[in-house]
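Take a look at the structure below.
Only one protein chain is missing; all other protein chains are in place.
Let's turn to chain A:
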């Protein structure tokens, strides 16, 4: 029986497994991840107050619970195991590693203190172990650069008040931190006019429900003649006449960022240009939401360069790329599903032409690495997080990697009430 390893347990890896099993339910599929928890950005990107979107994880759980897919956690491609070793152990290897590095703001002052990437900030709020230690710097006045859906997630979390997080899994330590910073003024800027901005209109409609926020719009006139555009209409409907507001949110369109200035290594203002106009906004922090790059650029560039069919994700017979790692940092969860179905069809065709000896599969991995975790390990983490949950929240996520690993291995002392601070 051919053995398939999918590296990366995010949506694209899970959808690839699902699509392969739909074509042949006898396939042996293992999904590997560097973390002891599955689901990638569903757990660590999708906003904590969008639990409905995170619920797609229930669908992926079936792979492991009913469809015989094996989850192998705590295995990092390139560290724990090389690509060559994986290819030797499996007939088919699919890399679905995502793109987790924030694209840097390549401008003077872009590396000042107080400048953070939206990926890092949203990972922090989602309790990703990589970001557990770093509290993002916020302050009273926050400037968000970029106007895609990720920027809108950041804006909404900053503008919400504690009661608005009811039913979320945003840990109270994050709301304490945001409230403690006293965020009161948020400017969100993009290069495009509103009708060409990247956010989905529903993201703006969702903001309109926050009764303590006063909105202002700068540059909506650039969208003259596009009043029927759903983005423009949603913006125009934002409440601007709010007598008592704790937060001011200003959308600014058509502004290109030029430079950041700072004092003592910390950002204190951001400067933008729109034709002949210059805009300087004094601020305590800047959050950039301008896209993502690979955290392992060398490997990705090399694979894409020699790919037989980069669009579908075929490097050669036996090695494939999926999801954001393949197509770049664009596209929603359902986009990965459609792409995974096309890829699975191609993999099945290639499988038919495979020759050679039976491969060892996970047995080779597990023999060499006793610290790997499994799906039952994730279920232990899941149970501990649900048990530790506080009022108004649906889960208390564990951010510390050592604690996660201890829970996964079943050796956590008092694992029913885990320590969540790292």
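Everything that follows uses one rule, which is that a contact is a pair of C-beta atoms (placed from the backbone, for glycine too) under 8 Å apart; a residue touches a chain by one contact, two chains touch by 3 or more; residues count from 1.
Convention: contacts and distances are computed from a predicted model.
This complex has a chain not shown, and the name its UniProt record holds, of "Nitric oxide synthase", "Sarcosine oxidase subunit beta", "Peptide/nickel transport system ATP-binding protein" or "Dihydroorotate dehydrogenase B (NAD(+)), electron transfer subunit", is "Nitric oxide synthase".
Note on the undisplayed chain: of the listed residues A:28, A:111, A:130 or A:206, the one touching it is A:206.
When you scan A:1, A:55 or A:387 for touch with the missing chain, the hit is A:55. The residue touching the chain not shown here, chosen from A:68, A:230 or A:410, is A:230.
Across A:68, A:180, A:334 or A:410, the single residue that touches the chain missing here is A:334. Residues 15, 18, 50-53, 55-56, 58-59, 62, 167, 200-202, 205-206, 230, 333-334, 337-338 of chain A touch the missing chain (whole complex, contact as defined above).
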